[in-house]
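Only one protein chain is missing; all other protein chains are in place.
Chain naming follows the written order as A and B, and within any one chain the residues start at number 1.
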Amino acid sequence: MTGEVLAQTRDTERERQAGLRERIACCSVAGCLSAGGGEVRAALEKAVNARGLDGQVEVIGTGCLGLCSQGPLVSSAATRQVYAGVTPEDSAALLDGGAGRFQGRTLGPDHPFYAGQRRLILENSGRVDPERIQDYIAQGGYRALLRAASAMSPAEIVAEVKRSGLRGRGGAGYPAGLKWELVARHPASDRYVVCNADEGDPGAFMNRSVLEGDPHRVLEGMAIAGRAVGARQGYIYARGESPLAIARIRTAIAQAQREGLLGGRIFDSDFQFQIDLRIGAGAYVCGEETALLASIEGRRGQPVPRPPYPPERGLWGCPTLINNVETFANIPAIVERGGAWLAAIGAPASPGTKVFALAGRVARAGLVEVPVGTSLRTIVMDIGGGVPAGCEFKAAQTGGPAGGCIPAAFLDLPMDYDTLPGIGSMMGSGGLIVMDTSTCMVDVARFFMEFCMDESCGKCVPCRAGTVQMHGILRRLTRGEAAASDMSMLEELSRLLKETSLCGLGLAAPNPVLSTLRHFRNEYEAHLAGRCPAGRCSIPVPEPV
Amino acid sequence: MDEIPQTAGAAHDEREQILDRAMARHHNSGDALIEILHTAQQLYGYLPAPLLKKIARRLMLPPSRVLGVATFYHLFRLEPLRKHSAVVCLGTACYEAGGTELLEGLRQHPGSGDWSVASGRCVGSCGLAPIVICDGRAMARVTADKLEARLREDHDRGSTGTDAGH
Partner (left out) sequence: MSVRTLEVDGRTITALEGQTVFSAAWDSGIRIPRLCHLGGLSEAGACRLCLVEIEGQKKLQPACLTKVAEDMVVNTATPALLAHRRLIVELLLAERNHVCAVCVLNGACELQDLAAQLGVDHVRLRPQYPSLPVDLSHERFGLDHNRCILCTRCVRVCDEVEGAHTWDVAGRGRNSRIISDLGEPWGDSGSCTSCGKCVQVCPTGALFSKGRTVAEMRKDRGFLRYIMTAREKKLWIS
């Protein structure tokens, strides 16, 4: 493909879409499909056909529209509204204009759920069918790659990413530009780009939704990275548990290859880049970068000690750039609009937006995208609509098994990479679970410890055996069988794992315990005394003497 | 070599050919082991020892490494699935919404003999917790009653079973 063909494809598709009377986008990612979105789409397509509206009204699938708890969601290009809780029976009203039918389940751009958001990564939701490359091109897709391949030097791309201040969205927030530079400067001849799509935190589905909803954005980001660091081969490592994301990536890669946007001589330049998909097989630890590389190489997903870090020695010993899905999804906009543009959004030290998967005891659960540094209160109370009536907010859990709980006292703190660690939590990849007073914090700590115990690879002793012992103590606590000495051992083990584990999984495994100990120690003490304040743990009542 | 067990679906030789082609596509490289195990499991439903032995030989890998990889990852099965499969999500949201109780209920249900029951981690539908995936289809906001009805449905239908998983 050439620049002219890209512009032509874009214009043709735009004209085609402008000629439509209506374009109805049905949310087609995991959440809404679980709620029956597939049936809604089928009914709509049938109704369009029955009315002879083919060519005038188009029904497409699209990326996450956000409000997953009220799915299936459908958005209308004509009315610019999103409709919630749509059933196949609503088809007629959607086509014939029976807006009254959607009283109370219509969400306009000014609805509190959308008003507080700033959608960059998710900007194409509702506009792009993830299975059509033309849709992505019509929204300006692959223009950034054109620019990167034909008008920018690799060093200029790296400089632009550095200027944006973008920090890796995988959890730790390492500056993306620095990582790119390390790989780009390495003298080795073979280099690789790897997209970490092994999002395994329980309660996190941001990356999966991006891949399911806008896969070309990630491919484009990876190709630009390939150009910037001098790699010819990229890999996407996706979770085996996300069949839909896998299917969408496969389709997108095939389309991009067919259009010449991946492969040799991209945009008639000397730049060539291939992307292959590698599918994980159910191991959370493979989100750790050295374990992920081992898995791509067909081995047990066991981490190896760093240094050397992957930018120095990664896949097959070659310098390797690893970023996650959301990080790559930021790249096209940075190249297209400039690093300074992104740097102006969000917090000064953590620019850009962050996608959160908001779930738990919250009125409106789903996928939300806000500038980094937005307060927890805005996300939970304004966008999420607060906890349901009759419940009381107790804490929000971020960062999954590696993160911690944020109690009500910190609702106004900005959510960014530097603030959260200060209160014993972390951004993580974006899972955000709201908990109310019916949630037992000791049980939450036990839940995450069980997760880490099950997912420990077994290589290093502190993590393999330490998570087992810590889980045992937490289980005894939730059963009212713990002794005071268990508490000191729990803290001793926490220190051990935090300081001696081989990889991030073990190093972070004590975080949920430490953060609940810090903010909710009284609940631990109550359990020691044989009482669960939330009433969740079934502690046997002592026999009367 | 021992016989590789037959299951319903593609004919025996056909599956062997597909697997051989998949390995050839990866130049019989040991790096492709996980990809090949995925393909093999899709074809045969699980990974019996003779199949692992065959893969080890073709990819020129030590058998213990092949078994080591096959047992490291949770999605690989060394035993055949039962007629039906139910995966109860135990992601944070589903756990908080009572996933554990659903899992226990399923395991102890007298009618679950035909079901391979397992727990899973976050299927990405947290807004609809708790989620149970029955024979590859996700059920949203599952209650014990809903599950009961689902189990009874299959029992009444006396269904022949469907390919579970993805």
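Keep this in mind: a residue touches a chain if its C-beta (ideal position, glycine included) is under 8 Å from a C-beta of that chain, and two chains touch if they have at least 3 such contacts.
All values derive from a computational prediction rather than experimental measurement.
Enquirer: If the hidden chain were put back, which of A:Ala223, A:Leu496 or A:Val513 would touch it?
Expert: A:Leu496
Enquirer: Any idea which of B:Ala22, B:Leu67 or B:Leu81 touches the chain not displayed?
Expert: With B:Ala22, B:Leu67 or B:Leu81 as choices, the missing chain is touched by B:Leu67.
Enquirer: Tell me which residue among A:Glu369, A:Glu455 or A:Glu523 touches the hidden chain in the full complex.
Expert: Of the listed residues, the one touching the omitted chain is A:Glu455.
Enquirer: Would you write out the residues of chain B that touch the absent chain, in ascending order?
Expert: 49, 52-53, 56, 62-68, 71-72
Enquirer: For chain A, which residues touch the unseen chain?
Expert: 283, 300, 304-305, 453-462, 464-469, 472, 485, 489, 492-493, 496, 499-502
What we mean here is this: only the chains that are shown with their structure count from here on.
Enquirer: Between chain A and chain B, what is the separation of their C-alpha centroids in Å?
Expert: 25
Enquirer: Taking the touch rule as given, give the residues of chain A at its contact with chain B in the complex, in rising order.
Expert: 29-31, 33-36, 67-71, 200-205, 208-209, 240-243, 278-284, 295-302, 357, 359-361, 365-366, 397, 400, 431, 433, 435, 439, 447, 451, 457
Enquirer: If you look only at chain B, which of its residues touch chain A in the complex?
Expert: 29-35, 37-38, 65, 68-69, 72-76, 90-93, 95-96, 120-129, 131, 138-140, 166
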